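In what follows, a single structure is set out as structure tokens and then discussed.
A single protein chain has been removed from this complex, and every other one stays in its place.
And then chain A:
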Amino acid sequence: MGVDMAPAQSNKLRWGEMEEDEGEDLEFLLPPRQEIGPDENGVKKVVEYKFNDEGNKVKITTTTRIRKLASARLSKRAVERRSWPKFGDAVHEDVGSRLTMVSTEEIILERPRAPGSKSEETKVAGDPLAQIGKAGAVLMVCRTCGKKGDHWTSRCPYKDLAQPSEGFIDKPPASEVPTVTSGPSKGSYVPPGMRPGAERTGTDMRRRNEENSVRVTNLSEDTREADLHELFRTFGSVSRVYVAVDQKTGMSRGFGFVNFVNKEDAEKAINKLNGYGYDNLILRVEWAAPRAN
């Protein structure tokens, strides 16, 4: 702490006097505000300079993309209001304040069930049950209520009723308790890695996600996440859709990932959609390779 203070003291006498110092107008020392663009992509750069709390000069570069919204019909009064001067707190708003931001996440109106049919929904629900029959019921243990072989955690009917603490700590199902509780005393904190069964579920989950991730390449530029979701939904329940987007231009970079809940569905999708003509391009659909690191 003392080391940190040393350089500050050379600039400012005492932190208590900071406030008076701020009143001192040093702004004339700063280079003027610069605006560059917007260029053909609509990318605009604003360069501002100001002093930060330690009295150092800071250069703030804000890059924004300007997009024309679809021409909406506006009344004359509304057009007039558009040019009203700002008032209240909005007057002193600088570019860096970022009060208004566009979500980086694509939000879709999530349908309670796929619009196709009800029968598909029941099939998907039936699938894990069928698997369990083969693998032995031990696999399906609800982490919320501890019931075995009845439902998955995400479908637990007692989700809302369960005590928050129960849902939080990965409790083993009641039948396994006697063998493991000998270790830590009840109520004390157990790190996630030490919890019984935690390691197994962790690796399980990671492997499952990697396995069910499908990479889609050679997408057309204007393919959005919603489009991909639409396309892949027919094969089974999709847990995640991602389309790589160029930060600057907002254009799709031509590839994306789709995660399926069930491996079979992912397989089906690959078999069906690899080489499929979509938006006058031929899709390449394959298993996503795990990242090199």
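Here is the rule we go by: contacts are C-beta pairs under 8 Å (C-beta built on N, C-alpha and C of every residue); 3 or more make two chains touch, one makes a residue touch a chain; residues count from 1.
Keep in mind that, in the parts below, contacts and distances are computed from a predicted model.
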{"item": "Candidate names \"Eukaryotic translation initiation factor 3 subunit I\", \"AP complex subunit sigma\", \"GPI transamidase component GPI16\" or \"Molybdopterin synthase sulfur carrier subunit\"; UniProt protein name, chain not shown", "value": "\"Eukaryotic translation initiation factor 3 subunit I\""}
{"item": "Contacts of chain A with the absent chain, listed as residue ranges", "value": "69, 72, 74-75, 77-78, 81-82, 84, 86-91, 93, 98-112, 115, 159-160, 164, 167, 226"}
